[in-house]
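Only one protein chain is missing; all other protein chains are in place.
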Amino acid sequence: MRSSVIVFPGSNCDRDIAVALEKMQFKNQMVWHKETILPKSDLIVIPGGFSYGDYLRSGAIAGKSLIIEEVIKAANSGCLILGVCNGFQILTETGLLKGTLLRNKNLKFINKDVNIKVMNNHTRFTSKYETDQVLKINIAHNEGNYFTDQKHLEELKNQNLIGFKYCDDKGNINDEANPNGAIENIAGIFNKNKNILGMMPHPERMIDKLISNNDGLNLFSSLLN
Amino acid sequence: MKFEEKIIQKHGLKSEEYKSIQKLLKRDPNLLELGIFSAMWNEHCSYKSSRIHLKKLPTKGKQVIQGPGENAGVIDIGDNDAIVFKIESHNHPSYIEPYQGAATGVGGILRDVFTMGARPIALLNSLHFGSPSHPKTKSLLNGVISGIGGYGNCIGIPTVAGETKFNDTYNENILVNAMAVGHAKKNKIFYSKAKGLNKAVVYVGSKTGRDGIHGASMASAEFDENSEEKKPTVQVGDPFTEKLLLEACLELMKDDSIIAIQDMGAAGLTSSSVEMASKGNLGVELDLDKVPCREENMTPYEMMLSESQERMLIILEDGKKEKARKIFEKWDLDFVVIGKTTNTNNLTLKFNNKIEGEIPIEALSSKAPIYNRKWIKKKLPNTKLETKKLKKIKIEDALVKILSSPNYSNKSWITSQYDQMVMGDTVQRSGSDAAIIRIHKKEKAIAVSVDSSANYCKSHPITGGKQIVCENWRNLISVGAKPLAITNCLNFGNPEIKEIMGEFAECLEGIKEACEFLNFPVVSGNVSFYNGTNKKNIYPTPVIGGVGLINKLSKPIDLKFKKEKSCIIIIGKTFGHLELSSYLRENYSIIDGKPPKVNLVNEKNNGEIVLDLINKDLILSAHDVSSGGVIIALSEMSMQSEIGVKIERPKKLIDINEFFFGEDQGRYILEIDQKNLDKIEKMFNNNNIYYEKIGFTQKKYFEIENQLKIDINDLFKINNQWYNNY
Amino acid sequence: MKFSVTVTLKKDVLDPQGKAVLNTLNNLGMNSLKNIRQGKFFEIEVNEDNQEKAVKKIKDMCEKLLVNLIIEDYKINKL
Partner (left out) sequence: MKFSVTVTLKKDVLDPQGKAVLNTLNNLGMNSLKNIRQGKFFEIEVNEDNQEKAVKKIKDMCEKLLVNLIIEDYKINKL
């Protein structure tokens, strides 16, 4: 599997995700946002961080980069695309994913390990997990409060396009387990074709028991299949 | 130019100092030159009151690559890896504008570290606020925490440890100290010493605006009612640009283009150019027309004194300009040659083809004033605490009172606002004795911690100085790291008062003694005087930031109990020293007394045996005993692990409160598997280590036989409510 | 020519920031407050003397970057 990680000025989880991809034997390349040609890839990752300082709206300025046109083309031809944290925000700004990420309900940056539930394991990103499996994954964001209109929300539900929801350690989905106020506890969503996943939690931070746990590994290994 | 006394004073210069300037120049300075002298001769840049004392600190050791005097200290951790670190204060700016003050404090210390060729890998901070009931405290706390997080999170360097304390003494003068730690290759370290004639002096980074003009003089002035007036000089941080600057500098540092590099910190362009020239025994000529400016019509005075953030000055090797320019352009940063090195030994400033200022470099550096200020010694207070006379309180109530107090409450309200995990190498986050950061792609790690004890330092500065070094050393040992070296941030009041100068001199004496004894040298640091208002000075608050090495990271040790039925041991003798304890402070509001004795011999022996046990994998968990005493340390181990304890009443009982709340130094609590007990006891006996077996871990309850029994969940709640309710 | 642009969240979009500010102001005892919504404000100067053309340019900036049309509305004013 060949992967490309897009690097914007201000990206800061690019190295972390590259470590995860390399650990899983992806042939990975870093791609600077000013490039106009994307190397051939099976997976494109838009990493976390503060592209352009998160100025204006998180992800807004990166969403206008030259390389994004290529990413959109690749996405439309079925390439797998993963956006983590700021990457998710960028994907919504480009329109590849619908909805938006508002400020956390407590208006503070939040870094902690949270529980999320796998909502659908019939996708290229989640096949190695069980549906309803509870994972413990680190979040680190200021704008993770997912919001979308009623119509799209119905679509997400009816077509099984919700990837992960925040839950407690037993898998209950409730307000208390919702760290940022996201609508219906949504932590990650797919596009209609399920070749694009945007998620706020950082799977690349959970690949090493010495540092945390390895609940994130199966996301990458799912992609290898 | 003739100046009115008032103008000279406004520049923070005394009239004798002005006379020396006239003598050094053999004429009167013009306004630009006066501004430059004021920036270079103030306390912050010249260390004029502290220098003779700082000289006494031990700064050498096998592990030291670079001691104080550069942008940051550098130590050797083997295999061509070096750690670069320093701590710095941003107290006054943070009091005026807490968000930006704290943010730019983080930005400034990061530049000190990456100028030396290191990639920053961890941030720490030491924060001292006024009383929680003081009307300003809450917004200062909020602003400072989000400022620190805002900068560190955005640039993508984990903030992994720190301390947050509240005390009336900081009501009008909070302390915000930030520490940065970086990793470099030992053979690729960059310094600030200029070399060679006619080398290009290059300005890179953000444009220059009117930010913080006179910031450096402000940092050295006491606050008064007029301090409001100083507000418009606030600098705004731009962590995004700093991230670009960091990447661009590290990219340029891959080859040999750079002769010298220096960040523009306090006193911006002035101090950076003077420092490089002075170290290289050269002159420097700047063409101020070329300085990239953000605002229109900026004067040479404003350009030279601006403290705009995210800027660096580089002296480039010949023939490297175009390559370097490409790198900075890739990162959307300004790159302008603004001058050259000269053989005049002068700082020469040109503007509109005219020389606007010319000052001998040595007048700004080696000839800057140095004062041997008067100071007096402090006697150990001869208080005699009569425990018997105190109103009896239940041990449980005393414990609850401490655990729910602002100073002892769980800090996760703070630490969850910091990204602690970015960069993927944080082995241990906040909440442990020291944070552990793995060296990227290696099996070794460093441990880092910051510590202070203003109450001890106030009461008896020498003891306090020793104690903070020891506490820091203990925190590093407790996570299995061999302590290597420290940085220090010395926050004190007005040095012109002899009692305050005495506090300074004696704290340093204490730090020196402890560092020497423990082979724990000082490799960098910062002095912040004039903390206080209208003659009310803060408690002396030196802060120690330490770094230790964990050579083999197979099984990191922490303070969480690991299982039930293991044996709990205290290493080090408990005398029951209650004076200046949190027990007396929180329960009886008694704040006088003397600090606990520091016995360096025991400190060293106890630390070494703990490290030995950890290295031999004989310990399940470890925690040092610090303020709050044994009972607080035990409860922290319980709360973090959700495993309880059953403690037996100590046999040689002094007084139960003295035993559990006493703050005697040099102690650790260890959790030990019973099967290893014999072996360990033998090691203790062979090494003459004093230890006591005090009980066992158990399920669910925090218990002292016949004294108290609390469900850990309740303990946890008690410890977690303060910040959320504040 | 100088213009101001105000960007506000659409009516049915959650405004966590506005809500938090409202709560805080209430806690500060400012209880005659009925509602508060937070948005963005831009002051834009363009090299263009023809007002119509200038407004067109600014509109373009808004739609291309400054405004997220899915959740935000905007207004342009001459200063």
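Each chain gets a letter, A, B and C, in the order it is written, and its residues are counted from 1.
Everything that follows uses one rule, which is that a contact is a pair of C-beta atoms (placed from the backbone, for glycine too) under 8 Å apart; a residue touches a chain by one contact, two chains touch by 3 or more.
Given the structure is predicted, the values throughout are model-derived calculations rather than measurements.
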Chain not shown: contacting residue from B:Asp28, B:Glu295, B:Asp612 or B:Glu642: B:Glu295
Sole contact to the chain not displayed, among A:Val31, A:Ile61 or A:Ile90: A:Ile61
Where does subunit B touch the missing chain, residue by residue? 96-97, 99-100, 206, 209-211, 231-232, 234-238, 240-241, 294-295, 308-309, 332
Subunit A residues touching the omitted chain (full complex): 52-53, 55-56, 61, 64
Considering the whole complex rather than only what is displayed, give the residues of subunit C touching the chain that is not shown. 4, 6-8, 21, 24-25, 28, 30, 32-48, 57, 60-61, 64-66
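The working rule: only the chains that are shown with their structure count from here on.
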Taking the mean of the C-alpha atoms as each chain's centre, how many Å separate subunit A from subunit C? 29
How many angstrom between the C-alpha centroids of subunit B and subunit A? 36
CA centroids of subunit B and subunit C: separation to the nearest Å works out as 41
For subunit A, residues that touch 2 or more chains besides their own: none
By residue number and range, which residues of subunit C touch two or more other chains? none
